[in-house]
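The complex appears here minus one protein chain, its other protein chains still in place.
Take a look at subunit A:
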Amino acid sequence: MTAVAGAPAATTAQRGTHRSTKPRRRGKSPVLTLIMLVMFGYAVLPLFWLLANSSKTSADLFSTFGLWFGGDFHLFANIADTLSYNNGIFLRWFGNTVLYSVVGAGGAALLATIGGYALAKYDFPGRKLLFAVVLGAISIPGTALAVPTYLLFSQIGLVDTPWAVLIPSLCSPFGLYLMRVYAADAVPDSILESARIDGAGEFRIFRTIALRLLAPGFVTVLLFSLVATWNNYFLPLIVLNTPDWFPLTVGLNQWNAQANSGTSGAVDATYSLILTGSLLSIVPLIIAFLVLQRFWQSGLATGSVKQ
């Protein structure tokens, strides 16, 4: 059950990859179709499980078949319970996650775009070294940095504040690397040169020309960062203590830990709340993916220029 929160990310990410890499073929291949169907089932089954079980009462949860709906359809009552449990803390967590994701991922994508563009298009001393450092940074998992990050933030008094989650989320070495590679091809030097001849300042060139050419890359990085911050668990777990600042991942896991040790007191049955909460928590990510993916695909064409 704990894996539920992690599963949707893999699901959505996989779907994205398929979409972008699937070769557009004319004829139909039964083998490929079968493989696709299996993959589709693999991706969708956990989601279906989540949906089916979110609609059950606590009593049905452990007494009816897992991959189908229970006796009564209890989804809306479960949603109401989830939203109101513990003075509506779920909504607060939801808001926190949105804040961390929008500000964190948006900021990370923007910074990565600016940085990647600069690395790709400007020649300055130390450029190669800087790029090597970025490459190295990719290989350090965020989890390993969580404890040092805590110590650092503790020194400047930012522990247990939203900043402790937001600031690290703004750094995305992988996004920077991606944008550096993407900008090298997507922004032709000739356009920059002609813009300079026309008298445009560097920032204006970036804002009006480069940013548009980089839009598909930007959206890609945004999606990656969005998924990463939405599902971020370990960093907020370490740096936040007050449940009021928890994101959904940490909050839902707290509920799960509670249910798994019978510590939810004498009256609360939290399993159905966890399931419903997990379901609600992946909805925005799915919407973001569907909406942003369109920009991503249409953007691929706008980057081309006749050289």
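Simple rule for what comes next: contacts are C-beta pairs under 8 Å (C-beta built on N, C-alpha and C of every residue); 3 or more make two chains touch, one makes a residue touch a chain; residues count from 1.
The rule is short, and it goes like this: contacts and distances are computed from a predicted model.
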Completion exercise
Expected UniProt protein name for the omitted chain (select from "Multicomponent Na+:H+ antiporter subunit D", "Carbohydrate ABC transporter substrate-binding protein (CUT1 family)", "Metalloprotease TldD" or "Putative RNA polymerase sigma factor") would be "Carbohydrate ABC transporter substrate-binding protein (CUT1 family)"
Handout entry: Of A:134, A:165, A:205 or A:259, the one touching the omitted chain in the full complex
Key = A:259
Problem - Omitted-chain contact residue, chosen from A:43, A:159 or A:227 - result: A:159
Handout entry: Chain not shown: contacting residue from A:66, A:88 or A:201
Key = A:66
Practice task
In the full complex, which bits of subunit A touch the chain not displayed? Write them out.
Solution key: 1-3, 5-6, 58-59, 61-63, 66, 143, 146-147, 150-151, 154-155, 157, 159-160, 233-234, 237-238, 241-243, 250, 253-254, 256-266, 268-271
